[in-house]
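So the structure is just underneath, and the comments pick up after that.
Note that this complex is displayed minus one protein chain, with the remaining chains in position.
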């Protein structure tokens, strides 16, 4: 497991109506960020969350149309087919303070504050993973062991 | 979108009874931190969460008096009227492992572990935003575009 080192940080607000995943990937493309950790808070007007059915090996999706607080959106950016790809999960809070969450497929923000922390060095790359049916990073040669 | 660079990190425990937002802003004032990303875990004895009604343009608030795990508290610090201002969201877990969340208006911690990651460079500043009714960072000149 080779260490990466902290690179640039990008901290910005997303405009109303924009999609977090799309904007994060676009910002990374423009700034030539190949690998990063991503966090965001804010509020959505709409969001599409996913749940991965591990046995059937497919995502189920649900659209949340109500206005929601983005309690957090956390994930990363790494290269997939040579371009920056954002993998994000989110927890959303409704007007009764209940929380809903999943894989963030799509979002439409009311406002959002995003941090992209670039990681420099031998970054992982997404490849098809037969064992899970997902697109995952390769396991390190000397991978963590119990 | 100009990059910031990582600055100092502050990692500390909050004393019982203290308020996360108040302590984070105070720590930043003392250490002359103008911009930072903030994360915390721990437990509360009390918390006041908010939900922003996007149409009426006002926050609704609710006090949670039970003891709760702080599953995460995430947000940032930036200057508002010239002083460090903490904007935090939180997800809290109750004794039945259910989760409640929103904008963190106030908290009283049982214990909390906080990370403040300073960001140096051309930091965003909070200004009134007529479009949302909130106090937000200006949008970057070359803002992310779909």
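A and B label the chains in the order they appear, each numbered from 1.
Criterion: contacts are C-beta pairs under 8 Å (C-beta built on N, C-alpha and C of every residue); 3 or more make two chains touch, one makes a residue touch a chain.
Note that the structure is a prediction, hence the values are computed from the model and not measured.
The chain omitted from view is touched by exactly one of A:16, A:30, A:46 or A:89, namely A:89. Those residues of chain A that touch the chain absent from the view are 1, 3-6, 35, 37, 39, 49, 51-55, 60, 62, 64, 72, 74-76, 87-91, 99-103, 119, 123-124, 129, 131-132, 134, 136-140, 143-146. Even with one chain removed from view, chain B keeps its contact list with that chain: residues 6, 8-16, 18-19, 22-24, 26-27, 30-31, 39, 41, 43, 45, 67, 69-72, 74, 91, 93-95, 97-99, 110-111, 113, 115, 117-118.
To be clear about the criterion, only the chains that are shown with their structure count from here on.
Per-chain CA centroids place chain A at a distance of 20 Å from chain B.
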